[in-house]
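Have a look at this one before I ask anything.
Shown here: the complex without one of its protein chains, the others still in place.
Now for chain A:
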Amino acid sequence: MHRFGGGISALERHKQAQRSFAELSSEISQTQISNLQAQLAHFRKALAQFASTHRDKIAKDPSFRHAFQQMCSSIGVDPLAGPRRGGWWAELTGIGDWQHELGVQIVDVCVSTRERNGGLIDLAELIRLVSRLRGPGGQVTEDDVARSIKTLEPLGAGYQVVDVGGGRKMVRSVVKELDDDQMVVIAVAQDGGGRVEVDGLVEKRGWTVERARAALENMLLRDGLCWLDEQDESCPQVYWVPSAMQWDE
């Protein structure tokens, strides 16, 4: 009997303890949540103030913008996130509009130069043309452009930054995969101011004549990524990659 009775009261005690622990824990998490909410409210307020003070500077000053983007990524906030997640951030800073506007300008430049470069443009050239489009005070950096191109990805138009090696980057604006050989041709062309020929690829890259010819002919005839020159004194067929040529306009 004693053991049984003791068993019940022990059980009661145990239940009691569990109840109070649960109460305590929910009290604690309640406090934590309200604490967190207070912090968040504070953060938002500070951010709103920051944004309204620096909105213009974010839009106009490339290095400030870069620092701002870095700050965002270090605290895990995406200033471009849509309305569902952190959209207020984009609204507050106006960086969403800014970035999308830049995206439109990038598309503008890519489309208007596509005729002559076949949909492949040197990143530096793109930046130069976009900056010119934006007029004075509208400077953008490589970082800005790369970020904007990322926002264009969901459009499925094939906008992508391509690394062609040697620290050189190009922006592709057509849905077209560049194969490895084409990347090499573009890199070689860039070293020669846009000019590339079969012999050059054989000498510099150790390719066979057939491989070099096939890569160049594909770029010329199939993809429209290079132009033919038949009036060169040293070689009857010289290929020129317009996107690797330096155009002063």
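Quick note on the criterion: a contact is a pair of C-beta atoms (placed from the backbone, for glycine too) under 8 Å apart; a residue touches a chain by one contact, two chains touch by 3 or more; residues count from 1.
Throughout what follows, contacts and distances are computed from a predicted model.
Student: From the list "Exosome complex component RRP40", "V-type proton ATPase subunit", "BING4 C-terminal domain-containing protein" or "ESCRT-II complex, vps25 subunit", give the UniProt name belonging to the chain omitted from this structure.
Tutor: UniProt lists the chain left out of the view as "ESCRT-II complex, vps25 subunit".
Student: Give me the chain A residues in contact with the hidden chain, please.
Tutor: Here the touching residues of chain A are 115-116, 118, 193, 195, 220-221, 224, 227-233, 238, 240, 242, 245-249.
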